[in-house]
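Every protein chain except one is present and positioned as in the full complex.
So, chain A:
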Amino acid sequence: MQDDHRELERAIAEIMEIADGFGLDYYPMRFEICPADIIYTFGAYGMPTRFSHWSFGKNFNRMKLQYDFGLSKIYELVINSNPCYAFLLDGNSLIQNKLIVAHVLAHCDFFKNNYRFSASNRNMVESMAATAERISRYELEHGTEAVESFIDAVLAVHEHVDPQLIKPQQLDKQRYMELKQREQKEKEYKYREPGRYDDLWNLDDKPKASDQKVIKIHRFPPEPEKDVVWFIQQFSEVLEDWQRDIMSMLRDEMLYFWPQMETKIMNEGWASYWHQRIVRELDLTSDETVEFAKLNASVVQPTRHSLNPYYVGLKIFEDIERRWDQPTKEEQDRFGRVPGRGREKIFEVREFDSDLSFIRNYLSKQLTEDLDLYVFEKKGPEWKITDKTWENIRDQLVLSRVNGGLPYLVVQDGDYLRTGELVLKHQYEGIELDLKYMERTLPYVNQLWGRTVHLETVVEDKKVLFTYDGKKHYRKFL
């Protein structure tokens, strides 16, 4: 046991040495070896210290079952934190651990350096522990059932946050409106850049000061609000303080996970790219080489029907490196690309891109052919390949990554027809919502908002308004 530990420590030091040599930049690491059920618990919760909820228990059960039946295996889990926590499965062989450590270091480098993660709370392990603590205190105060059913409702919408902005907390409606108006004004002001013909505008009489008064915005919110969770938390009239507190805590957790959802392909590709290169630098016995090859193959194995992010991400990174190492004559002339800059380029990509731009900018025609990618859809009872045009494949892949792969919802109206009812709008971009799920989710929104809620979306090319008033569902074509 002790020997194993020492050997692992030696290996980690060596791997770090190599990683440093490649220029990977990671946080101090804490490797924790744990049994399968603990790894799967963390996998199901997304974080070791997360709050308790039956849905995590359900996930845990499912993942653990797959492990018990040998259907899937998590070898590692890495947490975006400083110091960075990495959990290794007890019973991994040394060579497995070598691959995993290299993989994990690259993940950590990604967390630390990718722009999307720059606002990440690196103390989330502790924050989530505090959240869990607070929720269990609320359970004591208000009863387990009450807290649980409230969390059920919050989890139904908790993905609909706005990761772009840091939202001011504790605004009342009036101050929120004032703020929005100010933003509006600033925006208008900003767009009016001084031009050569500005003086033409001043030929007329100067407008009187009274005319300049901003027209009062009556819409609430003035502009569609992407952060549904924040909006409800701020402006619902039925929530108690503890409920608003839970909502704001769960929103923070979602914001923490958000960059990971936005960079899944890149992050996994980056880690796979580096574990291959790092392990190649190690002195391996022939047995170890075979074992490494097997494990590596299983990680980056292509899958049918869905894309293996590890594989696609890896291939794109390798392709970028190749294209910037050996640019074509045209690329050199037109874009001024200097040969031999491949490594430099991929480090730049890992810093500034997310899955959206990564795919849009770097998935090339050649690569879609090499990877044999295709678009498939359901035709009658059959799933068929319907398109192999590379642009369409690329665009489809981009589309599937918009908003982390989730439907884009906004608060359209928080005071519908002056009744205080809530209207959510699905920003339809060609993909319909699952109506069964939608009809079962609306009651949760209703529970949070305390009044009738509506959802506008598109079904079969027609605009439809779905309504739930606390008792019944209605739908009406617009």
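Note that a residue touches a chain if its C-beta (ideal position, glycine included) is under 8 Å from a C-beta of that chain, and two chains touch if they have at least 3 such contacts; residues count from 1.
What we mean here is this: contacts and distances are computed from a predicted model.
Look at the chain that isn't drawn here: its UniProt entry, checked against "Sodium:solute symporter", "Iron complex transport system permease protein", "Glutathione import ATP-binding protein GsiA" or "Sporulation protein YhbH", names it "Sporulation protein YhbH". Among the residues A:L8, A:L250 or A:V279, only A:L8 touches the chain that is left out of the figure. From the options A:P309, A:P327 or A:G342, the residue with contact to the unseen chain in the full assembly is A:P309.
Only one residue in the set A:Y40, A:F292 or A:Y468 touches the chain that does not appear here, and it is A:Y40. Only one of the listed residues, A:S118, A:Q366, A:S400 or A:T419, touches the absent chain: A:S400.
The omitted chain makes contact with chain A at the following residues, 5, 8-10, 12-14, 16-17, 20, 28-35, 37-38, 40-41, 43-47, 50, 52-64, 71-75, 77, 83, 90, 155-157, 159-160, 257, 260-261, 299, 302-312, 371-378, 381-388, 393, 396-397, 400, 406-407, 409, 426, 431-435, 437-438, 440-441, 444.
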